[in-house]
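Let's look at subunit A:
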Amino acid sequence: MGKYLLPYRGEILKITQETGSNLNIKTFRIRLKEEEERKKFKFLPGQFVELTVFGVGEAPFGFASSPTQEDYFDISIKETGLVTEAIHNMKEGGEIGIRGPYGNSFPYEEVKGKNLVFLAGGIGLAPLRSLINYVLDEKNRDQYGRVQMLLAFRSPEDMLYKYDFSQWEKSPNTTVKYTIDEECEGWVHCVGYPHELLNEELDLKEPDTVFFTCGPPIMIRFITDELKNSGIDPRDIITTLEMKMSCGLGKCGRCNIGRYYVCKDGPVFDLKQLEKMPAEF
Partner candidate 1 sequence: MAVLKVLQKDELGKLLETLSNEFRIIAPVVRKYGKKERVEYHQVEDFSEIHLNRQPDTPPKKYFLPQNERLGEERSGEEVTETGDRKTLIFGVRSCDLSAIDILKPVFLDDDFTDTYFQNRLENTLMFGLGCSERQENCFCDSLGINPLGDENVPVYMHDDGERIWFEVKAKELEKFFTEFPDGDPKELEEKKNSWLEEFKKSAIEIGVPIPLPELVSFNAPFWKEVAANCLGCGVCTYYCPTCFCFGFFWEKREEEIDKWRTWDSCMFPLFTKHGSGHNPRETQDQRTRQRIMHKFSYHPSNFEGVPACSACGRCISQCPVNIDLRVILKTAEKYLDNQEGVKSSG
Partner candidate 2 sequence: MAAKENFEPKILAFLCNWCSYAAADLAGSSRMQYPPQIRVIRVPCSGRIDPFLLIRAFNSGADGVLVSGCHPGDCHYLDGNYYARRRFLMLKELMQYAGIPEERVNFTWCSASEGKRFAAIVDRVVARIKEVGPWEGFDGRGFARREEEMAGGK
C-alpha cells in the first residue's frame, strides 16, 4: 500500500533499546496514522516495509512482529548508515513514512503440520521473530509440530527480544537454545558458532522438519552447507536475503540476483532456488 512511491504517514508508539553493546539495535513499534489505512494494512511474516525518515531518506526493513498483533508492527533496526542513524535519533511519537508491505513471505501455510527449526544470528532474529510469534500464538500453535530454536548472538549484551524468551520457552513442545561466540563470565548456555552446535544441540533426525535461518551472509552459508551435509532436503532450508533496495516493488532494477528481484520474488527463498541462482549476493 502507500501511493506507489510516496509513503503513508505513520507514528512511533514505543522504542525499546535492545542491545547494550556497540552494536546499537533498537526496536520501534510503529503504526499508521490514519484509521482506515491501518485496517487495510495487512502484512505476512517475512515481508518488509520501506520506512522514510522525512528529510533524510528511505530504507527497507523486515517486520519483526507477528501479523497476529493487529494495528501495529515492530521493526528492529541496527544503526549503520544515514537513515538508520536518523531513525535511532527519533523519539516516541515521532512521524515516519511507511511504504509497503512488500516482498513474498515465509511459507507459513505450506509448513503447517511440520516441525520447525529456527536458526538466527544477531539481527537475523528480527524477521524470524515475525514467524516465531505467529507460530507460537495460541490461535496457531496447534497447527504446527515441534519447534526448536538456536539463537546466536555475539555476546550477552547483543541479545535481542530478551523479554520474549520466557514466553517462548514456556510454549508447548518448544525448545530454545542460545549461543554466543566466546565464553564469558556468568553465561550458562552454549558457546560457539551455530553451524558447529547444530548437530549436538538440535534433533535433526525428525522427518518432516523445515529449517528457517537468517543472519550474516557468512553464517547462512555455513548453516546451509551443514544442514545439506546432514541430508536435509534443500527445499526445506529457507532463508531471507538482504540486498540494497530502493523501490521495493521490482522496478528500480537494483536488487536482482539473476532474473529474480529480491524485493518482489523474495526476500524469502529456499536453498533449492538459491542454488539455481547466480552466486551474486
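By definition in this document, contacts are C-beta pairs under 8 Å (C-beta built on N, C-alpha and C of every residue); 3 or more make two chains touch, one makes a residue touch a chain; residues count from 1.
For anyone wondering why these and not others, all candidates are chains of the complex that A comes from, given by their letters.
The model shown is predicted, which means the values in this text are computed figures rather than measured ones.
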item: In-complex contact of subunit A, chosen from 1 or 2; value: 1
item: In the complex with candidate 1, residue positions of subunit A that touch it; value: 2-9, 52, 54-59, 80-81, 84, 95, 97, 217, 242-244, 246-247, 249-259, 276, 278, 280-281
